[in-house]
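Shown here is a partial selection of chains from the complex, left in place.
Chain nomenclature is as follows: A and B, assigned in order of appearance, with residue numbering initiated at 1 for each chain independently.
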């Protein structure tokens, strides 16, 4: 029985082409016992940012940007509408207790993983500080972990000057014994965006570092392939951590720490596709998008496009 | 059993003060048999606009703005959290068939009224063209209708030059026999915003017209009171039609036809409060907000505030 001719209370009125499946339509709120290919969780926290950041708003804008994409890849002639995405929602953080909030992120990622409901997971930040609790949870669940980090910055600052900020996640992970230095690869590191002390730290800990000059000279795809091969021998699971400021400011204008000389949108999408094709890759976070600084949600759209390259393989 | 500590899949994570009821929390998607005080419906259509307009996006931003308001009036020491608002959703319009879309608006308002589920109704435009199908539906349901229109413009243009646009709703209603001229009161009409021909039309049809000069001289509240009294003797039901461009551009920067010399936000809110206190008033539409032109959704916030003055009485 249709109650109304053109109204569906509780559902938005949007134009529907019967042959098009929008990615956002594939998101199903997780319910007990449900399983799917992809698990999605929002980690909306950015009070740990050194500079002012509203990155905590990004899970909302990235999810909304999924409505700009369909499930079909023409290049592969493959429709991924069968890929079920379970949405676990956003973690409820605390307005004034910062450590408590970080704990909640950790607990929530762990609780999600413990459901064993999905094959792969996407974590939407938030600032880069959310990778610390997220990667810890992955380590605890899957065992030895390797990380490929897209970033202009090392993010291995000391913790004495400001606590556990968005500049410290990999320092916290390595010093805390959750991640071995040699199991971390950093791609897209920029000149004049880091300090000598932290460069030395990466050498000392055996972190694999690829600068923009490396990307320019060797190409980003061969770099990713090499690291996948190297890491896959050392670890049980590989985690992708995508700080959007690795991308040039022209292509990702909504990051707090925008700057020139980064990778292009095509380089980002192709490199994530390549990385995601490896079976040990189980998780990816996307961080450092501040929607209040963006232009037409461009950076969130790029993030959504990156999600597709991870999900559809 | 709580499945997750800090996650609620399918619900957004927002800060909740246990003592605060946000108005948006009061919106309940209508379901068969449900009753409430207020019925809310979106009429998201603005392709009838003469100038380019994205007013069809306003039902979304106005609803979202309700989250900035609580249910409590300190002036009356009254919490209206018991006022149930049934949300009938937004009418699904047609991308390319314009008359079909107007019919859908008409049918949808009528179907909503026929449920007899609520005491009063709010229609969110859209451009002012939506008042034509909406008021027709009210007339068909309630009988003889009176309208108080807040507007800088008469909206009685001829239909030959452009068909049924956002400049013609009251012409269509009067010429179509749905509304008598003497049953229409127009408040806030501005100089140099209308044509002599249409001014003559208002005189000929017996429309009650109050210019900004009248508002300045007599005050807006006495004008409203006088018209309520006059109309209530002539009609079965009174309908408020609020074109937000009656407000000065400083207070309502998001209308397509912004201009200086209009009423203030306080004058708008107080006048709607006064009008809504009359028991014959059963419906109100709010039209002509184009969110893409607005600053910080100011005009949608003002519309939401106007809704409260109508709903809580």
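Convention: a residue touches a chain if its C-beta (ideal position, glycine included) is under 8 Å from a C-beta of that chain, and two chains touch if they have at least 3 such contacts.
Model, not experiment: these values are computed from the prediction.
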{"item": "Complete complex - number of sequence copies, 2 represented", "value": "6"}
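The rule is short, and it goes like this: only the chains that are shown with their structure count from here on.
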{"item": "Averaged-CA centre spacing for the pair chain B and chain A, given as whole angstrom", "value": "43"}
{"item": "Residue numbers on chain A that touch chain B, as the complex places them", "value": "3-13, 15, 29-32, 41-42, 44, 60, 86-93, 95, 104, 107-108, 111-112"}
